[in-house]
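Here it is: the structure, laid out below.
Shown here: the complex without one of its protein chains, the others still in place.
Coming up: chain A.
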């Protein structure tokens, strides 16, 4: 069981699966930088959390519900949770884009469900991801494999935060060029990772021999 002040945000799991360094930059180093994607995502979540809870026939809908699991050591907020009469609980997470090849969105949703299971004492077999670009829900089944993936991701993030060490960057064009933190991360600079000292000495010698071609 984790004490409350050691809970990590559920959003960190998704960052970790996208890129462990991004996760550490945001949560350990408190770095943040917006680009179009993050701004749109933030606006969409704000909308998803807006508005009062509603009740329709057979279902009560809550928005922005805070949840936590002391067993896993995570906490966060659910965009939308539907409580159906008869006891069915259905978490729904809103995403700006479309379904992705990696499982970050499913892990985030399942982590919310695990929190709800612990707090409500009931089983939650599945939830839904709502993708803004295609404007429809995708059902997610919380099977053993996904639950294991959540648990192992949670463990990895806890270990990283406890150690306080930001993983090194591995530049990968498709992932890095879309990341709003690329300017802070400077992944390309790490081609000199173990060679900044050598680079500097070599460049200094060259400068001390050259003759005034300043930009």
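Keep in mind that, in the parts below, contacts are C-beta pairs under 8 Å (C-beta built on N, C-alpha and C of every residue); 3 or more make two chains touch, one makes a residue touch a chain; residues count from 1.
Definition applied: contacts and distances are computed from a predicted model.
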item	value
From "Lipid-transfer protein", "ABC-type sugar transport system, periplasmic component", "Dehydrogenase" or "CRISPR-associated endonuclease Cas1", the hidden chain's UniProt protein name	"CRISPR-associated endonuclease Cas1"
Sole residue of A:72, A:129 or A:182 that reaches the chain not shown, by the stated touch rule	A:182
Contact footprint on chain A, counting only the chain that is left out	28-31, 33, 164-166, 168-169, 182-184, 186, 188-190, 192-197, 199-201, 203-204, 207-208, 210-215
